[in-house]
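Only one protein chain is missing from this complex, and each of the others stays in its spot.
Going in written order, the chains are labelled A and B, and every chain counts its residues from 1.
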Amino acid sequence: MELTLAQGIIKASALLGAGLCMGMGALGPGLGEGFVAGKACEGIARSPENASLITRTMLVGQAVSESTGIYSLVIALLLIFAVKI
Amino acid sequence: MIWGSELAKISAYLGAGICVGIGAVTTGIGSGIIAGEGSFGVVKQPKAQEQIFRTMLIGQAAAQTAGIFALVISMLLIYGIPYDAAGGWFKAAAYIAAGLAMGLGSVGPSLGAGYAGSQACKSIARMPKYGNSIMGNMLIGQALAQTSAIFALVVAFLLMYSVPNQPDNIVTGRIIIKSLAFIGAGLAIGFGTLGPGTGIGFVAGKASDMMGRYPNEKSKIMRTMFLGAAVSESTAIYSLVIAFLLIFAVK
Partner (left out) sequence: MAKKKNPILKICLIFFVIEIALVYLSGNFSRKLEIGFSDKKFVIRHIDSEFNLQDKISEEFQIDEYYAHHGEKPTLWGSSKLYDFFDRMPFDSTPVGTFQLLRMLLIVDILIMIIVILIRRFLTFKPGKPQILFEIIYGSLEEFVVETLGKDKVYYTPYIVTLFLFLWICNMIGLIPIPGFMEPTRNLNVPLGLGFLSVVIVHVSAIKFKGAWHHIQNYINPVKNPLFLLDIVGEISKVVSISFRLFGNILGGAIIILVVSSLVSFVVFPVGLSLFFGIFVGTIQAFVFTMLALTYIGVEIGE
């Protein structure tokens, strides 16, 4: 398949963008989920009788804050596989 | 090619410098936080001086693990690579990307491990009686925080040792695509471990702190720490997947 220089640059920048997108996109959710889990540890230590409730709340909260990470994953996958040249 | 075999050498040395340079920044900061909190703890509780000192040293050693990974990668980039004249731009980009991946990838974990260690020192100064369980919890938490650094290390090794040579008769567009894909993989895992590493360190620090305050709830706190840390790590794992795809699946 013939490939011009311009097409190569388009695809290459899409791939670099995919890497940057996932890298930067993982930054916020990672920090936020860690904060949630840390606070959940504190809560379980303070009121251990509500342990299962706190664990469920922690997991649901983490799932919601992970959604931006999943957006980044979807965009990165699109940039890798769906950019046609 | 004008550059010949020098191209790979240039980029390998550049990558080695970037790697250990960025990696040393937060390794120093993390160890410093632990030392500061440990000194304050000795002032508050001079009786537990030896225990705090021991915890401080072990915590600093664990916080420097990611920095040592960066050191290993840069040593390998300087001494451990067969310089092949046929490597070309593929190898050049892969070496820089390996340096970026490990250098950036050690930033978050060492910061997180530093926070965990500092909270453990503080907690032991408050409750010297439960020092052993606090120190065990701190070590496990720091090991969890270092797992994302291990992901960065894996990507760096793959970039250094499993990237093919640049074939002859290749069009310029393909060279650009493949080279930038390698650099993208390095950046993805490098930045991607930053948030999870710090976040898991925060979890481990909070757990160590609470273990000193409520020592009876040890098993529940530890279990929540495991779960929370495992879920926080998932974005680092997405970065790992994207890096693998960029290295192996891009034609």
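To be clear about the criterion, a contact is a pair of C-beta atoms (placed from the backbone, for glycine too) under 8 Å apart; a residue touches a chain by one contact, two chains touch by 3 or more.
As the structure is a computational prediction, the values presented were derived from the model and not from experiment.
One of B:153, B:194, B:207 or B:247 touches the chain omitted from the figure, and that residue is B:153. Check B:72, B:127 or B:171 against the missing chain and you find that the one touching it is B:72. The residue from B:58, B:143 or B:171 that touches the chain not shown here is B:143. For subunit A, the residues touching the absent chain in the complete assembly are 51-52, 55-56, 59-60, 63, 66-67, 70, 73-74.
Contact between subunit B and the absent chain runs through residues 72, 76, 80, 82, 140, 143-144, 147, 150-151, 153-154, 157, 161-162, 223, 226-227, 230-231, 233-234, 237-238, 240-241.
Keep this in mind: only the chains that are shown with their structure count from here on.
One finds 18 Å separating the Cα centroids of subunit A and subunit B.
Those residues of subunit B that touch subunit A in the shared complex are 108, 112, 171-177, 179-181, 183-203, 205-207, 209-211, 213-214, 217, 220-221, 224-225, 227-229, 231-236, 238-239, 241-243, 245-246, 249-250.
Across the complex, subunit B is touched by residues 2-5, 7-9, 11-13, 15-20, 22-42, 44-46, 48, 51, 54-55, 58-59, 62, 66, 69-70, 72-73, 76-77, 80 of subunit A.
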